[in-house]
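Here is the structure we will look at, set down as structure tokens.
A single protein chain has been omitted from the complex, and every remaining protein chain is retained in its original position.
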Amino acid sequence: MIQKIERESAPSRGAFSLSKTFSILPYLPFIIIFSYFFLFPISRLVYVSFLSNDNTFTLSNFETAFKKPYNTGFINSIKIGIYSAGLTVFPGAVIAYFVETRGSSKLRRSLAAMNGVLANTGGVPLAFMFTAALGIQGFLTKALKSAGLDIYAHQFSLATLTGLLVVYLYFQLPLMIIIFSPAISALRREWVEAATNLGANQYQYWIRIGIPLLFPSFIASFLLLFASGFSAYATANALTVGNLPLTPLQIGGLLDGNVSAAQLHLGKALGVVMILISAIAVVPYLWIQRRTSRWSQK
Amino acid sequence: MSNQSLTVKSVSKNFAGVKALDNFNLEVEVGELVALLGPSGCGKTTALRIVAGLEKQDSGAIRVGDTDITSVPAYKRNMGMVFQAYSLFPNLSVEENVAFGLQMRKVDKKVRLKKAHELLDLVGLDSQSKRFPHQLSGGQQQRVALARALAFEPEILLLDEPLSALDAQVRTNLREEIRRLQLSLGTTTLFVTHDQEEAMAISDRVGVMSNGRLEQIDIPDVLYNNPASTFVANFVGTMNHIPAIASGDTVNIFGKQVRIKNSHSGSGEVSALVRPESITVMRSQGAGQAKIVTRSFLGASSQIVCQLPDGAIIQSLMPSQSTGELHPGEEVNLSISLDEVLVTHAKIT
Partner (left out) sequence: MIRKKIDIPLIIVLTLLGLFILVPMGSAFEYSIRNGLEGGYSFKNYIWAFNQDDFGHYLLRSAWLASLTVLITLLILVPTMTLLHLSNSKFRPLIDGLSLLPLVIPVVAFAVGAQIALPEFVQSTVFELPFLYFILALPYAYRSLDIGLNAIPLKTLTEAARSSGANWRNTVVHVITPAVRSSVMGTVALTFALSLGEYTITVLLHWDTFPTWVTYVAQENLLGAIAISMIALIVPFAVLTSISLFAPDRSMKESK
């Protein structure tokens, strides 16, 4: 058992410390690079989104952003975010539970590696992999056909929202397993045993202790999965070739040439709205993570 | 639910080829506090967990009172258990934690909260009842765990090294509290620890275990003064190993012929086992049997550490008044106040 060393130590300035005025010096390189390559671009994005073609303040970019086809884009993106998250959050949790609690250490590590690769493959290899598997001539398509399910008879196409969704599941599920596993491993053996000893059967343990403890992380994971599905660009780009209204694709389209005068700063406004929607999911995610870490503190 | 006796009969348990428990037998009478004492790996925790139902024995039976509970699942056994640490449910408040056992027994909310407060009061934490485990110190958490284990009036109380993760001062106070509670409630208790001081201080009887077997189980006095084996002699309290020559039934220690208590193989070199308080140190005129290495003032007693010419170290514990004239570096003579000793042939370095 880990013994927490509760010591009375004098308030320490640490092994390394500088006088007050210079104390920020060592961190400047990081802060400078971070500000220049991140904070600066984002602030500029927000600033320009409020600019009209004559560089005056305007809300017109945002007005256009909420009209067709851009509002359709948002709706589709939100939809695919919610669906891809909703479909994988529970299976992922179950798999994470089984692997963490009953898997050997080797199993856990190799699965972690596998999930790492799949979750971060980036959309392009994935897109092509599914084109091969589920394309009209794909092996899986043929196999399904012989099992009686002709997916193309129902106007299936990887270039539709449904088709994309199927591909998204492929990286969302491993992502869910990765981000939820720590919550499972935080469930101490002592809690199950104590509950059992106090008279709880499996069901009662889960209802009163297990699920309440996992619930915040479960919700948090859903939020992160949503953000991941909502913001995905590469896969959609590779598969739909711009025919499907999806916010990341629309922004990408507005980034190149072929932008009409009326749309000069539209892309920036779309970007800002995208950030807001993403923030609505990610900020609560971070807050929940912070709070639940307190439980596993002691 | 009243307090019951606990009987463990011929329990054996193997873990991956290692014999964790070897034909283990134990009887704990109603209201008794029995400690299982031993080094890690001796099987004490395994025994406790098998009694609790958290592990399944390979063979043997467990009885509570007259009832055989060998095949009763853990959650149906009426035992309260306190774990080493981290066992409070983090999502429940202190009072909800304590009331949990009653909640599982379908006790009405008002009644169980009232009982929870009663017990929290007994451990002095009623003021913290609305707080959450992560807001309490280690010692406080263990007291809550104790209250939780006792709230539903279990037949048996099981303690799995409840003090091992705590600071020394907290440990001493909490062990007294555990004993006090146990006595006032009359709860039959089985207490597992590796700390011999703890076990000896609060238990009615102590069972010393080694390699899955019970070496000796007796009241602390007997364990200390009449250890049945050299393992018990060494594990309980401090023991000197004095090199001496055995001849037949006796052994010569510092010039005195002392009878040998245990069976041994004939004459020759042995180590005699003597407690520090049985050895007296006196200034010698000129060369002596030993030389003083250190002298430590411990209050009422002082500890004198001496070294024999052959290098062996001897520890003596004497009333401080008698040690005024003794200083490090001086030549001294030693004498032993016992008439019989245990010997061992093992060479202790």
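Letters A and B name the chains as they come in the text, with residue numbers starting at 1 for each one.
In the analysis below, a residue touches a chain if its C-beta (ideal position, glycine included) is under 8 Å from a C-beta of that chain, and two chains touch if they have at least 3 such contacts.
Computed from a prediction, not measured in an experiment: that's the story for all the values here.
Which residue from A:Y83, A:W191 or A:F230 sits in contact with the chain not drawn here?
That would be A:F230, which touches the missing chain.
Of A:T58, A:T72 or A:T121, which one is in contact with the hidden chain?
A:T121
Which one touches the absent chain: B:N14, B:T172, B:N262 or B:Q303?
Within the whole complex, the residue contacting the unshown chain is B:N14.
State which residues belonging to subunit A touch the missing partner chain.
1-2, 12-17, 23-24, 26-27, 29-31, 33-34, 37-38, 40-45, 48, 94-95, 98-99, 102-103, 105-106, 109-110, 112-114, 116-118, 120-135, 137-140, 143, 170, 173, 189, 227, 230-231, 233-234, 237-238, 247-248, 251-252, 255, 267-268, 271-272, 274-275, 278-279, 282-283, 286
Simple rule for what comes next: only the chains that are shown with their structure count from here on.
Give, as an integer number of Å, the spacing between the C-alpha centres of subunit B and subunit A.
Centre-to-centre distance between subunit A and subunit B: 53 Å.
Could you pull out which subunit A residues touch subunit B in their complex?
1, 3-4, 6, 188, 190-191, 193-201, 204, 208-209, 212-213, 294-298
Any idea which subunit B residues touch subunit A in the complex?
Per the stated touch rule, the residues are 52-54, 74-77, 79-81, 83-92, 100-101, 103-105, 133-134, 137-138, 141, 145, 148-149, 152, 164-165, 167.
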